[in-house]
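Note that one protein chain of the assembly has been removed; the remaining protein chains are unaltered in position.
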Amino acid sequence: MANLLEKMKVAAVLLIIGAVSGLAIFGTHTLTEERREENRRMAQLAIYLEMFDGAVAPDDDDIVAIADSSVKEMVTMRDGSGNILGYAFRGEGRISHGDITVIVGIDLDGTIVDVKIADSTQTPSYVQSVRDHYLPKLIDQPIVAMNYDFTSEIAGTSASAGMTFGNVRRIIEDARFIAGDFLSDPIMDAYESLVPDVVSFETFVVFDRAFKEELLVKDDDENTLAYAYLMDLDIDGETVTYVAAYDETEFIGITVFAFDDVPQDAIDAVWAFEGYWNSDFNGLTFDVDGEIENTIAAALTELNTFVENRTWINANTLDYVETLYDGDTVTGYMFIGRSQGLMSINVLEVYLDETGAFQGFTYNQSGDSLNWRTPLIERFGAYEGQTEISQSEAEAAWDDVNPNAPDGETSATGTGQSVYAVISAALDYYSDTLGDE
Amino acid sequence: MSWTVFFVAIFSSMLINNVVLMKFLGVCPFLGVSKKTGSALGMSAAVMFVMVIAAFVSYLLYYLVLVPLEIEFVQTISFILIIASLVQLVEMIIKKISKKLYKSLGVYIALITTNCAILGIAVENITRDFAGQYGLFPGLAVAVTTAFGAALGFGLVMFAFSTIRERLEGANVPEAWKGVPVSLITAGIMALAFAGLGGIVG
Partner (left out) sequence: MAKTKNMKKEMSRLANLTKGFFKENPVFVFLLGLCPALAVTGTVEASLGMGLLVIFVLTGSNVVVSLIRKWIPHQIRVPSYIVIISTFVTIVGLLTEAYAYALHGELGIFIPLIVVNCLILGRAESYASKNKVHDAAIDGFGMGLGFLGALVVIGFFREFLSTGAIAYGVFLPLAETPGSIINIDSYVFSMDAFGQAPGGFLVIGLLLGIFNFVAILKRNKKERERQRMIEEKKRQALERKRQKAQEKAGAKA
């Protein structure tokens, strides 16, 4: 009996201790729950709030999750009285070196307020280099017309930090397409007026001619719908960017990036070309009146000639070949091709003369280190005039530009391999196809 | 989810985020029971035993009981009770199964309740959100693997440290640094070596 009583007592004490502690914990929990929630939310939002002066924590309605994009979340930032201050995008990127979380803030005009790397497991020194050298250059740029030219000017860090920055750039570009839905976006508007189904576009080849850039205009499924060409023309002292679009057979049309500071004359001038829209580009000539119209027509004619002389290959690392003429005589060929280099895809221009002999090459676009790139141009110059460059000749070239080349074996560098891949493809294409004609 | 997740979990919790040297969990037994290699190994075995079971049970308790009832805030108290009763249970089972094993492990098992590595790993498995990353049951597998790796890491460091301490016995250490101070400095140097492993896997 006493034993049972003792057991009952133990049970009772345990029960009371449990009940009291449960009550105490539950009471504290209930009292602090709201504040803890608030704290947790604020901690997540702190990085957004830092970017916008006077911003208050956004409501749930202002935070939109985004699917199928490197941007995962868009937050509308407001001040205390509910006025929109700007938008913040949280994006995530991944490369083989780790993950990265980037926050991009833009104001109402679409100007980048700040870009921050919130979290990263990538190589810390590269991330730091991106923070120090790359991100400041992005601030104050319009998100709809970003200029990334500065990347090639950042010496030493470009190749290695480039992969990390590639993530940042991708996130900004994805944010740009989301922002394009509600921002005034003259660039997207221009593409849509030419190719209604456009969802995204990307730089394909850059030029130093009347037209500066060739872009692929893509739909939702990443299919290429058209090729767009940007022409920066000097109209009454202002630089105005016109954009012309072509598909495989036709001139689709021409329009202009109608930014606020573009004169109305420059915008209206494109209507002179309305009659040429959607016509076969072969032998097309532009006959228009007016000073501005003629300036445009001159550039457009140069572009049309390029399109006429260009043959798509789309195989074997080669994109296309342009036949170069002097009057009616063929003087040579320029191939555009691309191949995976050490750090990025290298886009190459390879020049052959009219007999198919190698003349030289240049980099159209590359993220690889200049330490590899420049010597390769000179070294391959030794093969000028050859209609064939053998594997062993290419290996000799790689070894010569590689100060650390191991004795007796080839030192295939990523940059060198990609260069040789495009050059040999061009030479093969000549001997297989062009030479027979 | 690929198998590499498990390799990474073991490798990282054993070497890179070593419980003792990098996370400072289980320092008490690390200093207290490492005078002799035999007792160090005994302790490590007992820790492995309890740690893996505790990780398994606490994970299930959290996701199958606390989360559905929305009482995640009693995590600490429920985990420590689970661990305390587990320790009792394991002690009783070992006693029943093998007298010999009990003789060699029994003392250490009683000490385990206050080994913060056990509670630490159980709590960390929750904060690292394996369930959110991999799904409930694959997450359980990762959690248990992590606990196993952590216990391996604990054992490795215990063993290495105890052999060093056995050597130190015979070394000519200045009087003021004999015993715990020199052990702590040794541990610090070991930690420096382990810090060099950081960054191998993310």
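By letter and in written order, the chains are A and B; residue numbering begins at 1 in each of them.
In the analysis below, a residue touches a chain if its C-beta (ideal position, glycine included) is under 8 Å from a C-beta of that chain, and two chains touch if they have at least 3 such contacts.
Because the structure is a prediction, the values reported are computed rather than measured.
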**OP:** Touching the absent chain in the whole complex: find that residue among A:Ala24, A:Ile139, A:Ile345 or A:Ala382.
**Re:** A:Ala24
Original post:
Which listed residue (B:Gly26, B:Gly42, B:Gly139 or B:Gly153) would be found touching the missing chain in the intact complex?
Top reply: B:Gly26
Original post:
Among B:Thr76, B:Ser98 or B:Gln133, which residue is in contact with the omitted chain in the full complex?
Top reply: B:Thr76
Original post:
Residues of subunit A in contact with the chain that isn't shown?
Top reply: 6, 9-10, 13-14, 17-18, 21, 24-25, 28-29, 32, 35-36, 39-40, 42-43
**OP:** Name, in rising order, the residues on subunit B that touch the hidden chain in the full complex.
**Re:** 21-28, 31, 73-77, 79-81, 84, 113-116, 119-120, 123-124, 127, 174-177, 180-189, 191-192, 194-195
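The criterion applied here is as follows: only the chains that are shown with their structure count from here on.
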**OP:** Quick one: report the Å distance separating subunit A from subunit B, using the average Cα coordinate of each chain.
**Re:** 47
Original post:
Residues of subunit A touching subunit B in their complex?
Top reply: 21-22, 25, 29, 98-99, 121
Original post:
Once bound in the complex, which stretches of subunit B touch subunit A?
Top reply: 73-74, 77, 202
